[in-house]
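Every protein chain of the complex appears in place save one, which is left out.
In order of appearance the chains are A, B and C, and numbering begins at 1 in each one.
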Amino acid sequence: MTAESLRERVDGFLAGHDTAQDRLEFLRARFDAGLAWVHYPAGLGGLGAPRVLQPVVDQRFAAAGAPDNSPRRIGIGLGMAAPTILRHGTAEQRARFLRPLWTAEEVWCQLFSEPGAGSDLAGVATRAVRDGDGWLVDGQKVWTSMAHQARWGILLARTDPAAPKHAGLTYFLCDMHAPGVEVRPLRQATGEAEFNEVFLSGVRLDDGLRLGAVGEGWAVARTTLMNERVAIGGAALPREGGMIGVLARTWRTRPELRTPALHDEVLRLWVRAEALRLTGIRLRQQLAAGEPGPEGSAMKLAFAALTQQISGTEVELLGAEGLRHDHWRADRPEELDLTGRGPTYRWLRAKGNSIEGGTSEVLRNIVAERVLGLPAEPRTDTGVAWKDLPR
Amino acid sequence: MTAESLRERVDGFLAGHDTAQDRLEFLRARFDAGLAWVHYPAGLGGLGAPRVLQPVVDQRFAAAGAPDNSPRRIGIGLGMAAPTILRHGTAEQRARFLRPLWTAEEVWCQLFSEPGAGSDLAGVATRAVRDGDGWLVDGQKVWTSMAHQARWGILLARTDPAAPKHAGLTYFLCDMHAPGVEVRPLRQATGEAEFNEVFLSGVRLDDGLRLGAVGEGWAVARTTLMNERVAIGGAALPREGGMIGVLARTWRTRPELRTPALHDEVLRLWVRAEALRLTGIRLRQQLAAGEPGPEGSAMKLAFAALTQQISGTEVELLGAEGLRHDHWRADRPEELDLTGRGPTYRWLRAKGNSIEGGTSEVLRNIVAERVLGLPAEPRTDTGVAWKDLPR
Amino acid sequence: MTLDLRYTEEQEALRDSVRAMLTDHAGWARVLQVAASPEPDDADLWRLLSVDTGLAALAVPEHLGGAGASLAETAVVLEELGRAVAPVPYLGTTVAAQLLLHLGEDELLRDLAGGAIIAPAMPCDVGPAGPGARLPDVEVSTAADGSPLLNGTVCGVADASRARVLVMPAGGALFAVDADAAGLRRTPVVSLDETRPLCDLAMWNAPARLLAAGERAASALDAALVAGAALLASEQLGLAQWCLDTTVAHLRTRYQFGRPVGSFQALKHRLADLWVELVQARAVARHAVAAVAAGDPDARLAAALAQAHCGPLAVRAAEECVQMHGGIGFTWEHPAHLYLKRAKSAAIAYGTAAHHRTALATLADLAPA
Partner (left out) sequence: MTLDLRYTEEQEALRDSVRAMLTDHAGWARVLQVAASPEPDDADLWRLLSVDTGLAALAVPEHLGGAGASLAETAVVLEELGRAVAPVPYLGTTVAAQLLLHLGEDELLRDLAGGAIIAPAMPCDVGPAGPGARLPDVEVSTAADGSPLLNGTVCGVADASRARVLVMPAGGALFAVDADAAGLRRTPVVSLDETRPLCDLAMWNAPARLLAAGERAASALDAALVAGAALLASEQLGLAQWCLDTTVAHLRTRYQFGRPVGSFQALKHRLADLWVELVQARAVARHAVAAVAAGDPDARLAAALAQAHCGPLAVRAAEECVQMHGGIGFTWEHPAHLYLKRAKSAAIAYGTAAHHRTALATLADLAPA
């Protein structure tokens, strides 16, 4: 499959489908034509083409003014649920879930983290107990974005507390409309509630919603997590495209705020931002050439630290003016804009960048062990029954 | 015992002893008068007085122009060997060793670290084996300052390899003139050889040179190490008294070298240096009031980092001129002057500050566990026979 | 002069009693509730600190109704208030008291000692002379009866929302303005730090009373700003200590991977490094208040040093507190964000660390390039 043949296929599709027709109809037809995610198998929205050719298709559709599937809104479905269902799902599960997932008819959320299991995800305490031909689930999940909009959740639950922690887990697709699922907004330091707490009380799930074998939940979850880490945001930003651009503009347009000490700090941050941007460009060039590397972890670590420092400097540069906030309303934003709102919002929100999606501490462990090959720490929790672990 | 009565005692001693007499005779007499280290017991150079009164005595002798015992040269004896012998020695050992130690007739060195046991001091491999009424010692020690001048060494050796690591150690006073003791200079990154390697090959030590019981070496060594950490250099420095003064003078006298970016860096370093100086003053005030605190560890950590950064900035400030070195001769300096020689020497030598006398990493562990009360890491090496430990 | 940098026994006793009071009256839930309310501060707590215990006028002489203590004692109270991120206008009132003491304004001092809030009416980032000291232009005109009238705006003023009297620099002089005067309007600001919220002042012919002009006004204002910078360091110290203590406590009891999270060495080392900075912050903060209290010629340098060190330290401590609490530290329910916001607002109050380093360039004779 070449880029050219794909372009022809898209053009052929567009010839037969009006981009102004019903949005959902259009997206379903695109899926059925194998032009959704071209690296997926035929019949499941793809053509078995190389993944690197996806942008060719997306750009062609975008150029034609075709409706998209609001990819940011369904990011968890696209990035995490779909590859996991593809790899571990039964034929029925793939057929049932992937199409409405891709067309955004069904929004997905991730039910992994718990109040007692954050960095140590394999320590989840949510229980799933056999109940006839299904399961009864009880527990609490946290930091669940989109849960209040989601139709389905990917759920990691403990089915055998007497097994060692990694061995007693099973992976489910959780019906978010099932009785016993309660979603509560979780307010964060910014005042908003981007995330949710999800309380599961006697939630009954059919065994057909189990993904992978009983006790194999950790292996399935690793597929999900791998895909989380592979994801890098869309196109490379232009120079000063991110948060550094905001700071640089403030510096340029507000000469009365400048001091020599802050000048050097702004320059240091500019250097780091540009270095990170070039790193992203190099990484994308490698990915495009089929040479994926571990540099994505470096980008997330550096990005979190950098956005925190840039926004912190911006607030300091503004002085008393920088201490004014826009509002503390408990809004429920659907799209995260790290450079949006005011300086104090940016500064506060950036604090989450080193916690969400894997803390910087967990990422450093991963880099040290998987990239650098440094030895693991002695583990005290892997050979013990989960129920006997100290907590 | 009051400061006043001590001053009177010193004056009485001085009335009877000419400060211009033979240096050694004078020092021996001072020791015998209990005016050496006043907090030591009577008969062992002291009067059982409070330790905080020592400066009263020292200042009085110094004001009278009395000879001193070259305290920097015998620092290891005064700071480490003496308190250990006092606490764990027999009456004979105290009587034999403390007087010539204090008068500087006998220089001491410390035979603890080994190539395979640095941070993990309890892992020393040097063996001491029973040999009739004495011991035969074989092994290698490293980073031994003053070994080439020393008459005696405090030695930590393994007497039972089948015991867990901390349990199989015994503490000896090592005769540095005994056959089988070979001292070789150890050249360091600065080109000099401040330190030595000491090779012990069939060195025979009388059992009377054992300090503390067989197998109790770790407890005895802890006394030594505690005293190492308590030591803080003499008087508080005046503002800009240390390495920051060198940098500040260069900044003031060489305006052509200045840049705005380095200006803020110099100011940051000045702030840190002054903060550290004030911390030292506060610590001394607390010690003088009998309220010792753990802040000494903070000072060593901060000092190491600060001297490294100040000297690094000085070299950078000087540019090409800063890349000139004075010489790479393998000198054997007896006194360490961290602000001596040129900028490159200062910068290189400062790198040792975070390694010698307990690495900064070990110190951070100690602060975290003993000061902050954070839990220890899981240990895998404490219940196992030393000989079976991986290494 | 060698200044004593330790705490006295009396100061330790004072600390204990203030901490006990704040534990009872300014717990997490209460502070969060006040911060999220439209009220600018905790009026009950202020009454306790001022009317009931006299702690708000510790450094006011006894004959004016104060406790006759020094700024070294006041600083201990501020450590505890910082530790609690207590939403009370204590710092502003203390700085106003310093101003009034310099000016010999006994009557206002008596009001203050009686519990009235008196606040300096300046943007919160104005510090001791230096590039950070940008006073807004407030115009002074004269009423028919010859009394002064003020016109202009002052934005981002701390501790003034419930003040009865504002001490305002204008036209090189200092004025007292009745906060309820016709012609003066206070507008609350949605603030990053709602435990010390800001307000904007707008004046249209607001009647004022001249307190001092010329050199006398300038030197009083300067001394008060130096005192403010020095005292703020103690608040930052207390805040940082809370962050460290709370993080350590959390990490001792939070288990992940079958062990307390506090046993992980990377976190231990970061907290050890933070403690090293904190130990030094205590020395510089004590030094600053001791120097100011003693009228030491080094007071200005000591205050600049304290802010250059303690401002960033408090921010770092709060940032580590949030990060090491993981997700929970990023929630609204956990108080860590209150400390984070206070630390940042305090790092700007009375001048940023960068401003104070610039001041040190002159004070320590380290001229720029």
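In the analysis below, a residue touches a chain if its C-beta (ideal position, glycine included) is under 8 Å from a C-beta of that chain, and two chains touch if they have at least 3 such contacts.
For clarity, every value in this text was computed on a predicted model and none was experimentally measured.
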| item | value |
| --- | --- |
| Chain not shown, its touching partners among those shown | A, B, C |
| Contacting the left-out chain in the complete assembly, out of A:96, A:166, A:263 or A:332 | A:263 |
| Residue of B:140, B:188, B:286 or B:339 in touch with the missing chain, whole complex considered | B:188 |
| Touching the absent chain when the full complex is considered, from C:268, C:282 or C:300 | C:268 |
| Residue, one of B:75, B:89 or B:123, that touches the chain absent here | B:123 |
| Residue, one of A:105, A:182, A:216 or A:377, that touches the chain absent here | A:377 |
| Residues of chain B in contact with the chain not shown | 113, 115-120, 123, 142-143, 165, 186-189, 191, 259-262, 265, 308, 312, 315-316, 319-328, 344, 347-348, 351-352, 354-356, 359-361, 364, 379-381, 384, 389-391 |
| On chain C, residues whose C-beta touches the chain left out of the figure | 264-266, 268-269 |
| Positions on chain A where the hidden chain makes contact | 248, 251-252, 255, 258-260, 262-264, 266-268, 270-272, 274-276, 278-279, 281-282, 285-286, 289, 291, 295, 297-298, 301-302, 361, 363-365, 367-369, 371-378 |
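Criterion: only the chains that are shown with their structure count from here on.
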| item | value |
| --- | --- |
| Longest centre-to-centre distance from chain A, chain (CA-based) | B |
| Approximate Å spacing (C-alpha centroids) for the pair chain B, chain C | 43 |
| Centre-of-Cα separation between chain B and chain A, whole angstrom | 54 |
| Separation of chain A from chain C, taking each centre as the mean of its C-alpha atoms, in whole Å | 41 |
| Where chain A touches two or more other chains at once, by residue number | 260-261, 380 |
| Multi-chain contact residues (two or more partners), chain C | 259, 264, 267, 354, 357-358, 368 |
